[in-house]
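Note that one protein chain of the assembly has been removed; the remaining protein chains are unaltered in position.
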Amino acid sequence: MLFHVTMDVAIPRDLAPEVRADLVARERAYCQDLQKQGTWVHIWRVVGRYSNVSVFDVGSSDELHDILWNLPLFPFMTIAVTALCPHPSAL
Amino acid sequence: MLFHVTMDVAIPRDLAPEVRADLVARERAYCQDLQKQGTWVHIWRVVGRYSNVSVFDVGSSDELHDILWNLPLFPFMTIAVTALCPHPSAL
Amino acid sequence: MLFHVTMDVAIPRDLAPEVRADLVARERAYCQDLQKQGTWVHIWRVVGRYSNVSVFDVGSSDELHDILWNLPLFPFMTIAVTALCPHPSAL
Amino acid sequence: MLFHVTMDVAIPRDLAPEVRADLVARERAYCQDLQKQGTWVHIWRVVGRYSNVSVFDVGSSDELHDILWNLPLFPFMTIAVTALCPHPSAL
Amino acid sequence: MLFHVTMDVAIPRDLAPEVRADLVARERAYCQDLQKQGTWVHIWRVVGRYSNVSVFDVGSSDELHDILWNLPLFPFMTIAVTALCPHPSAL
Amino acid sequence: MLFHVTMDVAIPRDLAPEVRADLVARERAYCQDLQKQGTWVHIWRVVGRYSNVSVFDVGSSDELHDILWNLPLFPFMTIAVTALCPHPSAL
Amino acid sequence: MLFHVTMDVAIPRDLAPEVRADLVARERAYCQDLQKQGTWVHIWRVVGRYSNVSVFDVGSSDELHDILWNLPLFPFMTIAVTALCPHPSAL
Amino acid sequence: MLFHVTMDVAIPRDLAPEVRADLVARERAYCQDLQKQGTWVHIWRVVGRYSNVSVFDVGSSDELHDILWNLPLFPFMTIAVTALCPHPSAL
Amino acid sequence: MLFHVTMDVAIPRDLAPEVRADLVARERAYCQDLQKQGTWVHIWRVVGRYSNVSVFDVGSSDELHDILWNLPLFPFMTIAVTALCPHPSAL
Partner (left out) sequence: MLFHVTMDVAIPRDLAPEVRADLVARERAYCQDLQKQGTWVHIWRVVGRYSNVSVFDVGSSDELHDILWNLPLFPFMTIAVTALCPHPSAL
């Protein structure tokens, strides 16, 4: 089941640089693991913003919440979730 | 080059049923042609709304405008365009 | 899987009274069928508005879209869908 | 009498971890007590957000205010209250 | 129990003048009856708008909904309801 | 002349507790003085929020500004003022 | 006492031209009468819009409401009223 | 003096096709005349919308208002005007 | 040429009192100088807010920007500028 998720990131300026670097590295690894598993099916950067647009394929909305809640950058993100379904014109 | 496009459709109630049916059929054919050409790369229905979320892969923003402007349902759509680019964590 | 759905209804003034009455009756029957099946688990009226707040328990977001799209009053509703999951403090 | 309440939580980053842990534990106990009393009838997590959607069954709006005002996390919440009533189609 | 209610009125231009006059007269009578009963405790006009700000004293939110739903001008109003309670500084 | 005033209060977390207590006590005394003088004619708490809805009866808008500007909690309030006048249906 | 008023005008397209011309002429005369009386102290056009920004000097908010309610174009205006008072830096 | 102007066009569906065609042709001629005079210095289409972003170079804001007010499509446009000035980093 | 300007002031709580007092005094002197020169033609306080509504008469939009940019409180203001022109009904 597909969900459209936008994530706007705002890391506080006063976060220690090594903490920030560690968070960003863990976020990347976490994201790539989920891509390999086929769960995080798309991720694009929004031009000019520290934001992404993503599509997830999950077994349930609970599974999606667990994934998002455990994003290393979750405390610094504003997230919006939209449920998707197949479009009748899609090939 | 990728663009994220949302289309909210509101066909007027007083449109003649055969005009409506013709428009919807032409919209579908138009959409499927562009999918076959690899231009309209994703289209999903938004759950509970007469709306879609799409991703287009075009050579320029001008090409995207021509595609959208010629959608059979264009006069009855509210369209929002967001430029995308590759995400550094994308595999 | 649970979804929170709000429906704001705006039936056009110029709809023939018998068409309106038929739609409202069919909406009611449709809603009560889904309640009996355990799919439409809650429906409340919002005080002072022609709106409801509902909770659906469905097997997938696609199933939810089919239900909403086929609401007899769908053409006259503005619908907002929010994915829910169990709260860790819920008993 | 039923009220729909949404709570968006934003605990400041600089709150001491033990203060935060204590607040969260007290919030949970407070919430579960009210569930046992039949006052806090539903609580769901919103997918992807530190937010909940709840329904309260109270004797008066004053009682609801006392409950909300005394939430341990009240100072860090944005709360929206909507009065509900039975829907004519509810079984 | 007190509720703060704002009502913005927009009567369609094409309503027959005698229908309009009848509706407005019935709205007035309905409002004054509820004032005499002590239910509609305040009604003020908003300067420069066809709107009012009102306060109702009702036994329950269901009672409030019944009152508002049966306003003769209800189909032409946008209504917002806010639950109130006594302020600790009120004398 | 009547004005409808909403006040949303947000006292900073880092205000010294005794400063906060003093401000709140002075706010209360200030409010009750104006109630006794017949100027601050209504004050209600908004359910679930640190906000009030008030009605003032003043000789001029200048007088209202002086009152609001000198509220002890003014620096921590967001205030919205709406001019009211008698409603033709008010008894 | 001063009030800042913005008026956005939207005359329906299907209003008979002579009705429209009559309304606009009466609006102008009404406005100029109030300017001569010193009540409508400023009126400016907003560049690029069928809107004005005005300042009224009235004895009370009730007087202002009567003036606005009786504007010939009132049914086709969206009006916003803001109470003003002397600025301490004004000469 | 430069002004940034956005124009969103919404021509009513029921406008006679020949009236529409005439308006659009006159709009184009009007626009091109002003370009030739060096007044309408830029006009771009917004991708996916019946909207433009323009920059005008005029002697005064009054002159700009006259230009916009006399656009053949003015009755069907929503216009927003922003005053610009030279940027200190501009070459 | 006239411009309508609103200024909302939010001086940070942690600004040293003498810095604040100096800024406010310089703002006042700056404002009064411009009033004497006939440039800052109106300034009113908005009732209940630390905001003003002003009208400037300047030779160009560049001149207006220079004036606003150099306001002593500029770093703590949110400013909105609207171009005005004479209203055809103004005497």
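Remarks
In this document, chain identifiers A, B, C, D, E, F, G, H and I correspond to the written order of the chains, with residue numbering beginning at 1 in each.
In this section, contacts are C-beta pairs under 8 Å (C-beta built on N, C-alpha and C of every residue); 3 or more make two chains touch, one makes a residue touch a chain.
In this text, all values refer to a predicted model and were calculated from it rather than measured experimentally.
Although one chain is hidden here, its contacts on chain H can still be listed: residues 2, 4, 27-28, 31-32, 35-36, 42-48, 52-53, 55, 82-91. Although one chain is not displayed, chain B still touches it through residues 1-3, 60-62, 64-65, 81-86. The set of chain A residues touching the chain not shown comprises 13, 45, 47-49.
Just so we're on the same page, only the chains that are shown with their structure count from here on.
Each of H-I and C-D has its own count of C-beta contacts, and the greater count is at C-D.
Chain A and chain B have Cα centroids separated by 24 Å. With centres taken as mean Cα positions, chain E sits 29 Å from chain D. Touching two or more other chains at once are residues 45, 47-48 of chain B.
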